[in-house]
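Reading through the structure tokens given below for one structure.
Removed from the display is one protein chain of the complex; every other protein chain stays in position.
And then chain A:
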């Protein structure tokens, strides 16, 4: 049975079990939309270079309840670190029982709990905001299965001292698995938080993740968000991170992709209040047949916002990359400053990148810049290093390490930065200097 067929069966099963209410009506509307639009094909301009039909025609199991993993499995994915909370998704379902969150700055609930609690208004206000921007079937499909997701509230005036880690574990020991994690994070006034999302696959079969995480950041709050992908070639991923900057606030988002199968990352930064500031960084360093597609939207709705976007790619083997960066400056958004840059190095003749900035500006007093490059390593720099006795392989590794360093510097959590640095150096086959 193809994934598209399985989805029909599973939707009815889930919906019957999960009942009605707030989430029920979101699910119903979304499922209708999904059925209308279907899985996006390459005829859709937004999906021109990223093909999903090969995946959706395959057989994938869809689990709507969680299998609790062993301690050993958990330890396998955890970064040894001090944390404010460690939250586990297993096969796309948030598993509260194995998560830890004893921090009085935080409220952690499953989404269906939250929808029925005193925090209902947060869910009403902020859940599914991404659907305004993501009109394709993948976003709708995730919404159609919204039930056992995660709700996190960072309370007003609280500074969460250590990062929150979200681990996504997919068990593909027995079969191909399709998972749909869903999260909502609300960062209240004057609060500060760091959030990390990590993905881990256990097993040799294929996994296909269709994730949506929505984050609402309120007045004077500060968000750091990190998404790190380092699964194997059998792990496919479509994910949307939707950051809604409700009040004047600061956000800093970093997406790092080191390995995987077919990967599509959407990130939306919606600057809804004047004087908002947002930073988007990305590094993709892939080889083999990995396909990585980063699509971003920065939407300036109000005056005096600042955004800076900087993505870098190192492409080896037969890998393919896509960068598509949209910047909207709406009529009201005078004095917008929006910067965007995408730089790629191809280290194999068979690797390729399609990079495309897209600016739509409806205000007149704005400063926007964008630029993209696709090239090889700088021959002059390479020669300089070799002329000092450094072998070609090591010289290349040093230059690539330096290329990646710009983005790694944006990782402000030491344990995560060290982990990434080690992974990258292993990949480059150089000793850590």
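Simple rule for what comes next: a contact is a pair of C-beta atoms (placed from the backbone, for glycine too) under 8 Å apart; a residue touches a chain by one contact, two chains touch by 3 or more; residues count from 1.
One rule holds for everything that comes next: contacts and distances are computed from a predicted model.
Here one chain is missing from view; checked against "Iron-regulated ABC transporter ATPase subunit SufC", "Xanthine dehydrogenase family protein subunit M", "Transketolase subunit B" or "Tryptophan synthase beta chain", UniProt names that protein "Iron-regulated ABC transporter ATPase subunit SufC". Remark: the omitted chain is touched by one listed residue; of A:118, A:380 or A:414 this is A:380.
Checked against the full complex, the one of A:78, A:370, A:394 or A:423 touching the unshown chain is A:394.
Per the touch definition above, the residue from A:9, A:406 or A:426 contacting the chain not shown is A:406.
Where chain A meets the omitted chain, the residues involved are 378-381, 383-392, 394-395, 398-399, 401-403, 405-406, 433.
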